[in-house]
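Please see the structure below; I have some questions.
Only one protein chain is missing; all other protein chains are in place.
Labels run A and B following the written order; every chain starts at residue 1.
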Amino acid sequence: MALPLTYNLRNVFVRWRATAATIFGVALVVAVFVLVQALAVGLEKASQNTGDPRNLMIVRKGSTAESSSQVSRQQFQTLEYLPQIARNANGQPLVSADVVVLVSLPRRESKGEANVSMRGITAIGMELRPQVSLAAGRWFAPSKREVVVSKKLAERFANFSPGEKFKTGGHELTVAGQFDGHNTAFDSEIWMDADEARSIFDRDNYSSILVRTTGTNAAAEFLRRIESDKRLPLRVEAETKYYSEQTSTALPIKILGDFLATAMSIGAIFAAMNTMYASVGARTREIGTLRVLGFRRRTILAGFIIEGAMLAGIGGGLGCLLALPLHGYSTGTLSFNTFSEVVFQFRITPWLAAKGIIFAVVVGIVGSLLPAIRASRLPVIAALKAV
Amino acid sequence: MNIPTFIIKNALRNKRRAVLSVLSVAASLFLLVTLLVALRELTSPPEGLGAALRVAVRNKISITNPLPARQRPIIEHISGVEAVTPFTWFGGKYQNEEGMTFAQFALDAKMMRRLFVDLKMTDAEWQAFTDEKTAAIIGKVTADKYKFKAGDRITLDSTVYPGALQFKIAGIYHGTADDRNMFFHQDYLDDSIGIPGQVGMWWLKVKTIDDMPGVIAAVNKAFANTSAEVRAESERAFQLGFISMWGNIKVLISSICTVVVFTLVLVSASTMSMAIRERFRELAILKAIGFQRRELFTLILAESFGLTVAGGLLGIGGAYALFTFGDISKMTHGIFIAFEVTPKIMGTAALVAASLGIIASIAPSIAVARMSVVNGLKTLD
Partner (left out) sequence: MTAKGNIVTIRNLSKIYRQGEINVTALDNVSLDIAAGEFLTLMGPSGSGKSTLLHIIAGIDRPTSGECQVQNIDVTQLDESQLADWRNQNVGFVFQTFNLIPVLTAQENVELPLLLMKLSSEQRRRRVAAALELVGLADRARHLPRQLSGGQEQRAAIARALVTDPALIVADEPTGNLDSHSAQEVLGVLQTLSRNAGKTVIMVTHDPKAAAFGSRSIHLEKGELTA
């Protein structure tokens, strides 16, 4: 029969002064772990939930990103009126060719420059991307040197308020408004008129084509059509799939997070071990008494391991609480896929918090193993240990 | 027996606690050193030899925009310029790899030796490289990874240009700050799948260091108000520009360092406080015998210091040994090629260890100061 859990729990709390440091130490380890992983998750999610499932993205074969892809006007014209393409209310085919250019722009508060993705887009292109909505000002007017910037980008870069101007490619562009990308990859983009973009950046070719087909069968047919045409060195895939593959930036951050957690947990394990040894030392008589009463060695062993797990588990919960305020905090870094700024939020998912607590509990169990073994090996006579 | 022996005997009385304390301090200092080194590597790119004389010239819009090849003679004519080469990103994938594993650049092979003086190859290898248009040279790190040797033919699929190119390896180089890259002929690219008349960027070498500011200004001015405006900057500024694209990475790592140090102090201080508390009875006896408070503080401090010094030697020394003699490239999957533990970093970590030794002894010292001998003797052992 095991010792009641209230016994274990009360012991954890009654020695709180001695255990507080360890609990807090574990809390910090878990907080760091959760925060770094939240960065990685945030990065992934920034691109993952992008795209309309009905759309197909077309880039040049062999390209890994729109910005390094080239689609010629002839290729676009070959596709434009294919029967599988859906049409909008006005009877226009829902196909749009975009120009994506990386532009180096200054950050706010002179914190240096960074590459930003500028997308030359058409009205149809905007129609194909319902995830984006206007947040301030107005959309750019066609044939004008105007842009609309992501609201989230505007927080990080200079001159991005509606009405402000900035220079690039020898031309001055006016910010007509800001849009909200609703936590998709578009949050890291600036949009402008496609033809204006081609003019300013001297582009003959487009970067990519976005297409909406009439249905799943049509999509399959469209794909087959393109892939079998030798004149079209193009790659077609679902827009959602294209974006969900753009997550390699998260990988080094995940590795960093795992490394940090492992390294810090070693210190935490030693701390937990020390705390539990001290606990065993202080409760020698108590342990002996329990054995006199008839409790088994393995019950004592389990009891101390449970206490270690509880101790660390509490630390883990505290750590998650410490990390929580940063949930949703917006930041940005260089994306390895697009080679431009990607804006994202810290995302602490329930699963991540659970992982943090589980990790803490494991630390507690490992740390209390040796002390628990020691406790279980105490002879019954320990009950009579003189003061 | 003398005082130092007494201190050591005391500290080792509970060997297990002493060992755990030392290990805990060691682990945290090891981590601190690792983070400081990573931070330094990420934010201060290594200086290649000859970097002081090199200038990077890229399209003002962004580095991903190309420059027209016709800019070259204009740049060559600017006074103070000694050598010019194009430098174009190929973005090639090797075999069936998911992504790019090493960088490849097209350039003027004949000019290269004058510009990148830190690159070491035999004269024969240089000759083989410049003589043949399809030739390429590869850095030792990548060559070792894929077991390339001179004479091998490799094919790379470009993610930027339409198609693939085959290269013949003319030589393996070493000696640069980043021995992972591959270099080949710009002509070869132009004649095949490249865009003739376009280059990625220019690298220049100035004649003397005094020429640098003038050259930079002249290059920028030469192409102002053209369809391809440029930004010329020193190599250092160019590298720092990349780093600033990482954004808050420096802030992130610095914060983590702070948290680590804080946790370290917290955990180790409490561990040592507990150790001292165990010894109250003995300290009371010493007090009864006639030891002054000052002497007791010294005992506590000495023990505290001893533990942190031992932990420091283990943690900092261990980090130094691992990163100086270990294969960094392999350990970090190629993310880092150098991981230098500088004296400054070791000094910082040592300082942290020393402070820890002092901080950890504060609470117990206060307690001992307040303790009356009678109460101390009554303390449970």
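By our rule, a contact is a pair of C-beta atoms (placed from the backbone, for glycine too) under 8 Å apart; a residue touches a chain by one contact, two chains touch by 3 or more.
As the structure is a computational prediction, the values presented were derived from the model and not from experiment.
Shown chains touched by the hidden chain across the complete assembly: A. Listed residues A:Pro53, A:Gly294 or A:Pro350: the one in touch with the omitted chain is A:Gly294. Note on the undisplayed chain: of the listed residues A:Glu127, A:Asp202, A:Asp258 or A:Glu286, the one touching it is A:Glu286. Within the full complex, the residue among A:Val14, A:Ala141, A:Leu321 or A:Ile358 touching the omitted chain is A:Val14.
As for the chain not pictured, it touches chain A at residues 1, 3-4, 7, 10-11, 14, 285-286, 288-297, 380-381, 383-384, 387.
By our rule, only the chains that are shown with their structure count from here on.
If you check the complex, the residues on chain B that touch chain A are 16-17, 20-21, 23-24, 27-28, 30-31, 34, 60-65, 91, 99, 157-160, 162-163, 225-229, 240-241, 244-249, 252, 256, 259-260, 262-264, 266-267, 269-271, 274, 333, 335, 380-381. Interface residues of chain A, counted against chain B in their complex, comprise 18, 20-22, 24-25, 28-29, 31-32, 36, 39, 60-65, 67-68, 70, 101-104, 107, 111-115, 168-170, 201-202, 233, 248, 252, 255, 260, 263-264, 266-268, 270-271, 273-274, 277-278, 331-334, 339, 341, 387.
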